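Here the complex is missing one protein chain, while the rest keep their positions.
The chains carry the letters A, B and C, assigned in the order they are written, with residues numbered from 1 in each.
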Amino acid sequence: MSVLSSTRQSSGPGYTTLGRYFRGVFLPKFIRFIIILFVGLTIAFAVTRINPIDPANALIQKLTSSYGANVLRPEEIESFRRAILAIFGRDRPIWEQYISYLVGVFTFNFGPSFTYFPSLATDIISSYLPWTVFLLTFSTIVSWIIGITMGVLASIFERRAIGKVLNWISLVVYPIPTTILALVFLVLFVSQLRAYMISPGGGVTAFRLDLETLAGMFSRAWAPALVLIFYNTMVWALGTKGLADVVRSEDYVRYAVIRGLPLKYIYSRYLVKGVLPPQITALALTLGNIFSGAMVIERAFSYPGLGSLLSLAVASNDYPLVLGIVSYSILGVALAAFILDLIYPLIDPRIRYGAG
Amino acid sequence: MSEEVIRVEDLRAYYTMPNNVYVRAVDGVMLKVYRGEILGIAGESGCGKSTLLRAMYGLIEYPLKVLGGSVLLLTKDEKKFDMTSLGIDRLRKGVWWRYISFIPQNAQNVLNPMIRVKDHFIETGKNLGMDEDEILERMNYWIDSLGLSRDVASAFPIQLSGGMRQRIVIALAALLEPEVLLADEPTSALDVVNQRVFVASLSKLHKKLRNTVIYVSHDLELLGIFTHRIAVMYAGKIVEVGKTDEVFEKPLHPYSKALIDSIPKIGDTRIRKGLSGRPPDLRNPPPGCRFYPRCPYATNRCRSEEPPLVEVSKGHYVACWLHAKR
Amino acid sequence: MSYILMNRRLIGLVAFILAMVIVAFVGPYFNPYKVEPQRWNYVPKDRPPSMEYPFGTTTLGQDVLWLTIYARRESFAMGFITAAISIDISLIVGSLAAYVRSPVASEVVASVIDAFCVMPLLPILITISLLWKQQLNPIFIGVILGVLGWGGFARIIRAALLSLQERPFVYVAKASGYGFFDLLIKVYTPQVIGWLIVAFINRIIFAIGMEASLGLFGLTSLNRASIGSIIHWSLTYQAFLRGIWWWYTFPIVLVVVTVVVLYLIVFELQKSLRRGVTL
Partner (left out) sequence: MGVSAPVLELRNVSKYFSYGIFGTMLFPAVDDVSLSIGGTPQIITIAGESGCGKSTLAKLALGFLKPDRGKVYYRGKDIWKMRSREKKLFIKEVQPIFQDPFDTFNPVEPIENYLRKTVKTFYGETRKEDIENVIASVLSDVGLSYDDIRGKKSSELSGGQLQRASIARALLAQPKIIIADEPVSMIDASLRINILNLFRDIKEKREISILYITHDLATAFYISDLIAIMFRGTIIELGSTKDLMEKPGHPYTKLLIESVPDHRKRDRWLSEEVEAKALEIEEFRLAGCKYVNRCPFAKDLCRANRPPLVEVSKGHYVACWLHAKS
């Protein structure tokens, strides 16, 4: 019997069949996703519990005073009181509060937003979310591609001027906080960007998948996207340069040189392919930072994403909205990391067929 | 001995270290390699055998630099290539894999884990101007003759055992049936059984192609079993060259003698003695014969004057004042 | 320490940072004004940089030069707190993850560590700052950042300890009678100390960045002189539009210089650590 057929049929290693992919990759990664998600949500929950002021009665007190009196019918106030107590109420045992918080997260119900009264916090979030998703995915993909190419080039031309320059730029930009980078961009282009400087959260158009909204989105997004792309490209370039140096000294790359393959071919096929899998893991791990960076830039450029919304919610002590944004940020990032974990074995044969 | 295929003339290949200190890895080597033979180059770690092999292949990259001498590759169709001065780019286009190919150290880890086995053959062949089906046809020919199963080609390297990956590296080296095959200690990390399979495959390849094989190893016994001639190296120089059986039966140089005597044999429990001391630091090697600090027969002449490589009997050369004619 | 003394560039960078730290912590004693720089209206407003006010003055009547010096002190103080706390947590959790016996438990702890890497820290930080608005001061922010920002280094510690356990010289040390503390101090620490310093500096950069972001959201210690509060007040009073460039330029330039020099030190150290040079 040939060696290979034995590998496939027998219960030997390698995730070639779907069943084994599920048991070998999906299940363990799913457990990891659950752990990551629950650690995040637990922290968000804990934060709203161990603090000096009790958001529940602050909210209720505000409800019954200025707003409540003239706008709402008694039973409406009562239903909101119950909703707020359900989420923030401190009278019940802690684990009961925790369960209702989790139920709130997964049934997309955080009670009413305070600033956009009476609509639900989750509805408002869902109107801002697509803007953030659009900005984030667009700029992350672009910066990931440019960054990796820059990193590989910086490694290849290490001794030449272009290599040194590429390396130095990414070295200097990497540590600069995104806030300051955003402000520097604002100052440099302040003349064209005067419109951006008005209060955050200009009009929010509902998200419709048609050309007109997309064009509208793009006109608001090009400036923050530029900053996000510039910063993340440098981050990816620096990381990739280090990785590319390691890959370049691997035995199989040396062997390609010995076999007389042209350098351009080696760099494009061997180097880029060697660098991709670890960079996907890196992407999965740094999603949190990228997300935080995006929020900061949204706030600085008053781009109508979650960043600006959070800034508004904070300005008016809108606890349900703040808690909602935090919880869904955690959920979103954990989900994205999980998806990347699932993609990883598909592109790295060492894992897909890995025996060891 | 038939005609020469590689002629190494007074080769000096050094490694450049910071604040311009040189490690004189290969320090004035004279060597002739004849067509159709299997030549073994033996020596312990740090004696310069791998550096010599890389120089023969023309793989001269920072920090390695050739300061003197040359390596001439003489092909059947009367072409002459000076491997140390052509430079990697010209070698890559005209000489490598066509006339001379190379099997690197720990050959079982040199295949690209990200691509399938057959992609290695296709990319190497295409780069040399072959079309795909000719490449696959040659690949299958060598896979069969090296005792591998055909569907190894569509596997990823990680799916195969170390021994199988090594034989694929041999098949790759034999793709264009080059006149010379260089092997740099490919089986050092392998067990005895797989090593035997590897060497048996290599000698089968040599019988089929009737080409020249140069095999570098620290394991003298392994070289003893399948090479025609052996060159023993010590501290950057060749100290003895001769037919394999002659070198094993009548080793002339004290170092070769000590090396052969220190190898235990199954069934012979006679107490053996090894050498004492250490090889010299090749950053500033001592004058004269570099083995004199460890040599039981050392004289003042050995301390001051370097012994020339002298032909003591037909084809058996040694660099030692015990044998040099006055 | 032999490697560091040889590397001239590293010495230059470290010297520069030490100078900044000294200026930041000693400077405030030479404050000519009787009052702290973040108070309002102790100097004439909106004066461009001049001999009298080298860095100019702000719309709130603050002297930007002393504001910047105090801001450096806040940054370093907060940075040191964050770094100290997060390093300790990383060491504890990292070594726990490495020493736990069962492979499943080890994977679970590893996932918890990953959780702290993957989690978006800013929104959580903003929530905490919002709820504790009254008590906000650099010490408090430093502690929060320390408690939340230990994920990255814990991963490194776990990997380092897992591989270190297998090294022969650890086995031989045990066979020679090295006890737990001998191993910890003589064998494990020298291998880890290099990465510890790298992580320490990284956490300072992280803290400075986060505090600046909090400033953007108006959630930092607004009554203190920190880069975050300077950004907040200059934004609130539209310094960008009104062209009072000196209000934010000098503090931001100094922050950028600090973090860039700090990172160059990290980069230099990492290069040597990867080549296996233990300090």
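Remarks
To be clear about the criterion, a residue touches a chain if its C-beta (ideal position, glycine included) is under 8 Å from a C-beta of that chain, and two chains touch if they have at least 3 such contacts.
All values reported here derive from a predicted model rather than from experimental measurement.
Across B:K65, B:R196 or B:H323, the single residue that touches the chain missing here is B:R196. Although one chain is not drawn, its touching partners on subunit C can still be listed: residues 103-104, 107, 167-169, 171-178, 182, 186-187, 190, 278. Residues touching the missing chain, restricted to subunit B, are 44-45, 147, 149, 159-164, 189-197, 199-200, 203, 218-222, 224-226, 244-245, 248, 255, 258-259, 262-267, 269, 271-276, 278 (touch as defined at the top).
Methods note: only the chains that are shown with their structure count from here on.
The touch graph of the protein chains shown is a line. Here the spacing of subunit A and subunit B, counted between their Cα centres, is 54 Å. One inter-chain figure worth recording: subunit B and subunit C are separated by 54 Å, centre to centre, where each centre is the mean of the chain's CA atoms. The centroid of the Cα atoms in subunit A and the matching centroid in subunit C are 23 Å apart. Multi-chain contact residues of subunit A (touching two or more other chains): none found. Counting partner chains per residue, subunit B shows two or more touched chains at no residue at all.
Across the complex, subunit B meets subunit A through its residues 57, 59, 88, 91-93, 96-97, 102, 104, 106, 109-115, 123-124, 127-128, 149-152, 154-156, 158-160, 164, 172. Of all residues in subunit C, those touching subunit A in their complex are 107-108, 111-112, 114-124, 126-128, 130-132, 134-135, 148, 205, 208-210, 212-213, 215-219, 231, 238, 240-241, 245, 248-249, 252, 255-256, 259-260, 262-264, 267.
Residues 28, 31-32, 35-36, 39-40, 43-44, 47-48, 51-53, 55, 171-172, 174-180, 182-184, 186-187, 190, 194, 197, 284-289, 291-292, 295-296, 299-300, 310-311, 314-315, 317, 319, 322-323, 325-326, 329-330, 333-334, 337 of subunit A touch subunit C in their complex.
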